[in-house]
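Left out: one protein chain. Kept in place: all the others.
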Amino acid sequence: MKRRSLLTSLAVTGTVGALAACSPSSSGGGSGSGSDGGGDGKTLTFRLWDETAVDAYTESFAAFEKESGWTVSIDLVPWADYWTRLPLDVASGDAADVYWMNSANYVLYKDSGDLLDITDVVTEGRDRWEKAVVDLYTRDGGLWGVPQLWDSIALFSNSDLLEKAGVDPTTLSFDPAADSDPLREAGRALTLDKAGKHPGDDGFDADSRTQFGVNSQADRQAIIGPMLAANGAQWQKDDEYVFASEQGIAAFDYMQGLVNDAQIAPSAADTNANGDVSRDLFTQGKLALFQSGPYSLKTVFEGVGDSFSWILSAPVAGPEGPKSLVHGVVAVGNAKADDAKQEGIAKLLTWLGSAEGQKPIGAQGVAFPAHQDAQGEFVDYWDGQGVDVSPFVEAAKDAAEADTGAKANAGLEAAMPIFQEIFIGRTTAAEGVPQAQEEGNAAMA
Amino acid sequence: MRPRRSLLGWMLVAPATIGVACFLILPVLLALGVSFFDWDLLGTRDFVGLENYRSLLADGALLNSLLVTAVFTLLSVPLSLALGLILATQLVRALPGSAVVRVIVVIPWVCAPLALGVVWTWIFQPSTGALNTLLGIRVEWLTDPTLALPAVAFVAIWQNVGYISLFFQAGLGRIPDSIYEAARLDGAGPFQTLRHMTIPLLRPTTFFLAITQVVASFQVFDMVYALTGGGPRHRTEVIASLVYHEAFQNSHLGRASAVAVILFLLLVVITVVQQRWFSSRITYDMS
C-alpha cells in the first residue's frame, strides 16, 4: 500500500516535470521581457530603479505605442541591486534596450562601447534639456544619455514641531568652527526623550528618544555632499577624490557630532542599516528636520497625510551658504541590442527626450523632468497638493558637483563603509576621512 | 555478449558523464584559465600570469577572507556539534512529546538560508528589531565589526543544530542498550556515561559530521549575503562572498577566479587530510 502510493507520487512528480519542461519554452517567447523578445520585433524593454516613476513611464509608453507602434515593457530593478545586476546583464547581452543610468556609472559602459552616442540618435529638441544634466553626461565628444529627470536637495520641516519649539527653518545654519550654531540649538530644542528632556539636560536618556531634531547620516547625496560643499570642501578633481581636506574632515566631524555628541540625529546604527529610517521617522512625526530630495516627496506626502503640516526650504547653510547636490538621471540606449531593434530604440530615445514624453514624470509629481518645457508640470502638480517645491529649483542654481568618472561607483562602494564607521563614532573623522579617500581612489584607479 | 554489456554500461553513464564533464570539470579548468587573465566583465581580457594571485595576497583581501572563514568555522562547527549532541541525547530518551520536538528542530534546515538570513536581519535590527526590543537593549548585532561575525555564526548554528542532531540520534540508536545497562549496574552516572561511553562510541558520526560541516562552512554564502552582505568593512567577507563581490560587483572575473581556485585547492587539502586521518583511525559504515 505504502510503496504503491510513493511510487505514484514519484510518477506524478515526473509528469509535472515533463509538463513544466514544455511550458517555459513555449511561454518564453511571448512575454517578451527577455533580451531576444521572441518573434515579434516590435517590443522594447526599459529598465529603471525607482518604483515611484513606473506609473509615469507606463503612461508615457502608452502614448509612444500609439505614435510609433512599438510597445515597451518596464523592468523594475531595486536601487540596491541595480549596479550589481547591470554589468552581468550588459556582459551577457541581456541588458534592456533602453535603461536608466546615473553619472557615477555611465563612463564604464560608455568606455566598453555599450552606449549609443545620443548626438547621433536624437536630432530634435536637445537644446531644451537641462544644461547641468547634459554637462554631466557629455564626455569625449559625445553625449551618452537622454536627460530624464534631475533632483536637488532641500529641507523638509515639520511645521507643527518647529512652531512648538520656536524654530524658523529658513534661519538654520551650521559652523563646525564654532562651539554652537543655530542648527545645533534648534536640534537640541527639537529633540526629546521619553521623559520630555532635551539633550544636555540632567538625566537625558538618548536611548529613549521619542523625537529627533535633524537627520545626519552616511547619505552621499542629501547629507554628505551638501554639508561638505557648504563647508567649502571639494569632493573630487579629475576623477580623483580630494575630500580629505581640512574643511572636508571638519564637515565629517561635525556631521557625526550631530549624531554622537549633540545627540540630535537618529543613531547611525539604524541609518547605516537602513537608509530610509530618517524618512520614515519624519513621516511618523518623530523627526523635525529632514534634508532630502524630490525623490522623497511622494512617500512623505502620502505617509504624512493630514497628520501634521510640513514645508520645504533651502538646505542648511554652512560658511559657504546653502549648498545642494544636483543629480541627473538619463536614459541610455543599448548599442549592442539587435539591429532590428535599433530603429525602435532611436524612436524611443527621441520620445523620451521630448517634452511630450517626459510630461507624465512631472504631471504625476515624480521628479523634475529634464526637458525644460515639462518642468512646469511638476511645480503645478505639487502646487495642487499644497506643496511649494520652489526651494528645489532655487537649490539647483548654485550646486556642488555630483560623482562622475569611469569607476566612480567602485570608489563610493569603497568609501561609504568608512563613512558609516565615522557616523557611528567608531572611527574619528581625522582618521577615517583620509583613509576613505585613499581606499576610494585605489578602487577607482 | 561482452561488447554489448560494455556499450550498455557506457550508455547508462553517458548523461551523467556529460553533465559532470561540462558543468563541473570544464568550469574548474576554465576558472583556472581565467585566473591568469585581467578579465573585466565589460571589456579587457589581458593575460597577466600570476598577477591576480599576487595582488590578492598584497592587498590583504584574500587573507582577510581566509581568516573570516576560519573564524566562522571555528565558531560554528564545534558549537553546533556540541549542541546537536546534547539535543540528540535528550531526544533519544523518547519521552512523550519528544517526537514533535524532533520535527520542529529540523525545520530550519529545510528553509532557504537566504530567507532565514532575511528573517534574522529583521530580528537583529538595532532599534526596531524583535531581539533588542525583547531584551530592552540597543546592540548593533550586524553592523558592529566585532559582533557581526559571531551573529552570523549564531544564525548558522541555529539553523544546523537540529539537522546535526538527526545524525547523532541515528548514531545513538546504533549503540546497543546492553552497554548502557552494564554501565548503570557498575554505578556510572549520566555524565560519566556520556563522557566515557557515548562520546567515544559516537566518534564515527562525529568525524563524519566534522568533515561535512567544515566543508560546508567554507562555502557559506546565501546567509551572509542576506545578513551582512560581507560587511561591516569586510568583517564577514567569507571566501564565497569575496568571489561574488570580485566577480559581479567589481567585474574582476580574473581575481574572482583566482580566489575560487585557491578555495578549491584548500578544500581538496582539507578533505584529503581529514579523509586520511579518518580512514586510518576508524572504520565507518556509510549505509
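Side notes on the structure shown:
Per-chain numbering from 1; labels A and B assigned in written order.
Convention: a residue touches a chain if its C-beta (ideal position, glycine included) is under 8 Å from a C-beta of that chain, and two chains touch if they have at least 3 such contacts.
Just so we're on the same page, contacts and distances are computed from a predicted model.
Chosen from "Carbohydrate ABC transporter permease", "Aspartyl/glutamyl-tRNA(Asn/Gln) amidotransferase subunit B", "Ion-translocating oxidoreductase complex subunit D" or "2Fe-2S iron-sulfur cluster binding domain-containing protein", the protein name that UniProt gives for the omitted chain reads "Carbohydrate ABC transporter permease".
Across B:P113, B:P126 or B:G230, the single residue that touches the chain missing here is B:P113. Interface note: of B:I18, B:I137 or B:V273, the residue touching the hidden chain in the full complex is B:I18.
Within the complete assembly, residues 3, 6-7, 10, 13-14, 16-18, 20-21, 23-25, 28, 31, 33-36, 47, 51, 75-81, 85, 88-89, 91-94, 274-277, 279-280, 284 of chain A touch the chain that is not shown.
For chain B, the residues touching the absent chain in the complete assembly are 5-10, 12-13, 15-20, 22-28, 30-31, 34, 86-87, 90-91, 93, 95, 97-98, 100-116, 118-123, 125, 128-130, 133-134, 158, 161-163, 166-170, 190, 208, 212, 215-216, 218-219, 221-222, 225-226, 239-240, 243-244, 247-248, 253, 256-257, 260-261, 263-264, 267-268, 271, 286-287.
The rule is simple: only the chains that are shown with their structure count from here on.
The centroid of the Cα atoms in chain A and the matching centroid in chain B are 37 Å apart. Chain B meets chain A in the complex at residues 40-43, 125-128, 138, 140, 142-145, 231-233, 248-251.
Those residues of chain A lying in contact with chain B across their complex are 83-84, 87-88, 90-91, 108-109, 111-114, 207, 267, 269-270, 272-274, 277, 410, 413, 417-418, 420-421, 424, 426, 443.
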